[in-house]
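Next up is a structure, given as structure tokens.
Note that this complex is displayed minus one protein chain, with the remaining chains in position.
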Amino acid sequence: FLRHVRALSTSARQLQNLEVSLTDSVLKIQFNRPEKFNAFTLDMYQEVGSVLNTAAKDSNCVAAMITGKGPYYSSGNDLSNISMMAKLGYDNAGKVLLDYVNAYIDFPKPLIAAVNGPAIGIPVTTLALCDIVYASQSATFHTPFMSLGQSPEGCASLLFPKIMGSSLANEVLLQGRKLSADEALQCGFVSRVFEDSQFETSVGKLVKATAQLPPQSLVLSKQLIRAPMMAALKDANQREAKLLEERWQSEECAQAIAQFFERAKKKN
Amino acid sequence: FLRHVRALSTSARQLQNLEVSLTDSVLKIQFNRPEKFNAFTLDMYQEVGSVLNTAAKDSNCVAAMITGKGPYYSSGNDLSNISMMAKLGYDNAGKVLLDYVNAYIDFPKPLIAAVNGPAIGIPVTTLALCDIVYASQSATFHTPFMSLGQSPEGCASLLFPKIMGSSLANEVLLQGRKLSADEALQCGFVSRVFEDSQFETSVGKLVKATAQLPPQSLVLSKQLIRAPMMAALKDANQREAKLLEERWQSEECAQAIAQFFERAKKKN
Partner (left out) sequence: FLRHVRALSTSARQLQNLEVSLTDSVLKIQFNRPEKFNAFTLDMYQEVGSVLNTAAKDSNCVAAMITGKGPYYSSGNDLSNISMMAKLGYDNAGKVLLDYVNAYIDFPKPLIAAVNGPAIGIPVTTLALCDIVYASQSATFHTPFMSLGQSPEGCASLLFPKIMGSSLANEVLLQGRKLSADEALQCGFVSRVFEDSQFETSVGKLVKATAQLPPQSLVLSKQLIRAPMMAALKDANQREAKLLEERWQSEECAQAIAQFFERAKKKN
């Protein structure tokens, strides 16, 4: 896998569940499991993290964008992760999460998320770590952490209140309120919403234009903007990952997940 | 009084100026002086604080809501407080304020405010310390601190700029701009507005649903969200209470309050 990533600047690569390309100085990461609504496997955490860390050092990449293939941006954790995490050990699973989120925190170039459709869970929380978030009209933002007996990650506990105001952030994080694209625009979580039919083209132009700006100005200005938050972001990531390790092993979480499967079974 | 509060989990209680109940794991605190627009006496500060502190430790309470009886949420400080504070000593009055606000800061469970009508003064500022704020269409938010020669409390000096942006926060806190429910929604100070006729029912459902979520997930997630602000909240409360103690004893404040009474007399 790493060999593929190291070769990033010379050609587009199809990883297992990602499509990665570098065109016009733009690194494009596309979640590529459309048949599973781009649900995140543990491998994908590591793949995305590695691609970001590699692109951080690659001077051919001036800006990066993240998007999903098909109608979903990403439905969040793949159900297989539950058993995988038990096998891997919860401390190791926590480390996977920690490293994934740190890859977003540390990425030094403009990072633009293009939310092409519904997003659930960690693909929502990590949006606040992207510099700019665009949404298509069909995008939704849903973090049902409580109903699964879990807790926020991706620095959402720190950033959502800052971006949305505390009341809406707590509705989203504690009550699992799902935001529409327009609601996300209204509260400042995304800054542009496009019609689905024009989404890819419109975003493509904006990202390309960004990557044509002076690279050093971009990197140094992003650093300036991030600097006052950096320690708090690292700290939030640590605290969130630690709490989730505990939650995953809690009785409450086990029961909530069992109830989730029961509800899902009844639906079918 | 404390005996009443200690018995909280077993039954609903009618305190002097509060109605307190515990149903479906929801503690409901209702300001209950409708004939005085729910104006706050010094006793009420202590009653609300004690109820919150007691409910914090009561496992039968999963979430709490605060609302007002009648057309007002609360018109703020009762006029009798002016002479009461002089009698009590301004340092003791400052301590009452400090403890009251700390009860909001420290409450560990979801705290939801249901602003059923106009709110003035400290009932407005402490909303920002609630996790979620709902408003009825007839709610308004007014903090005329300057025209009374006073200064902000309830951590508003810290939280209003974070929630509303600095320009609107300063209009509200320094110029006494009164916000409508829709303006409060627009700026993120509240996150849902309901028609007056549907307010109680709609809020009731949302609060009940919150109290059915896994309690430990709620408490630990709230703790996570609050953690980065906790020291700053305590500090803001200290500084605000200290400044108000000084303001209450200032010539400027005495004159402003005298002018307020003159204006009120002319109106009648």
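For clarity, chains are labelled A and B in written order, and residue numbers in each chain start from 1.
In this text, contacts are C-beta pairs under 8 Å (C-beta built on N, C-alpha and C of every residue); 3 or more make two chains touch, one makes a residue touch a chain.
Please read these numbers as outputs of a predicted model, since none were measured by experiment.
Asks: Which listed residue (B:17, B:150 or B:210) would be found touching the missing chain in the intact complex?
Replies: B:150
Asks: Decide which residue listed in B:161, B:204 or B:228 touches the omitted chain of the complex.
Replies: B:161
Asks: For the chain not shown, which residue from A:17, A:81, A:136 or A:210 touches it across the whole complex?
Replies: Checking each option in A:17, A:81, A:136 or A:210, the one touching the absent chain turns out to be A:210.
Asks: Thinking of the whole complex, not just what is shown, which of B:16, B:80, B:175 or B:249 touches the missing chain?
Replies: Per the contact definition at the top, the residue touching the missing chain is B:175.
Asks: When the complex is taken as a whole, what residues of chain B touch the one chain not shown?
Replies: These residues of chain B touch the chain that is not shown: 145-147, 149-152, 157-158, 161-162, 164-171, 173-175, 187, 232, 235-236, 239-240, 243, 246-247, 250, 252-253, 255-256.
Asks: Just checking the interface: what residues of chain A touch the absent partner chain?
Replies: So the residues of chain A touching the unseen chain are 110, 128, 130-133, 159, 162-164, 187-192, 206, 209-210, 213-218, 220-222, 224-225, 227-228.
What we mean here is this: only the chains that are shown with their structure count from here on.
Asks: Fitting on CA atoms only, what is the rotation between the copies chain A and chain B? Please report it in degrees, nearest 5.
Replies: In degrees, rounded to 5: 120.
Asks: Could you tell me the distance, in whole angstrom, between the mean C-alpha positions of chain A and chain B?
Replies: 36
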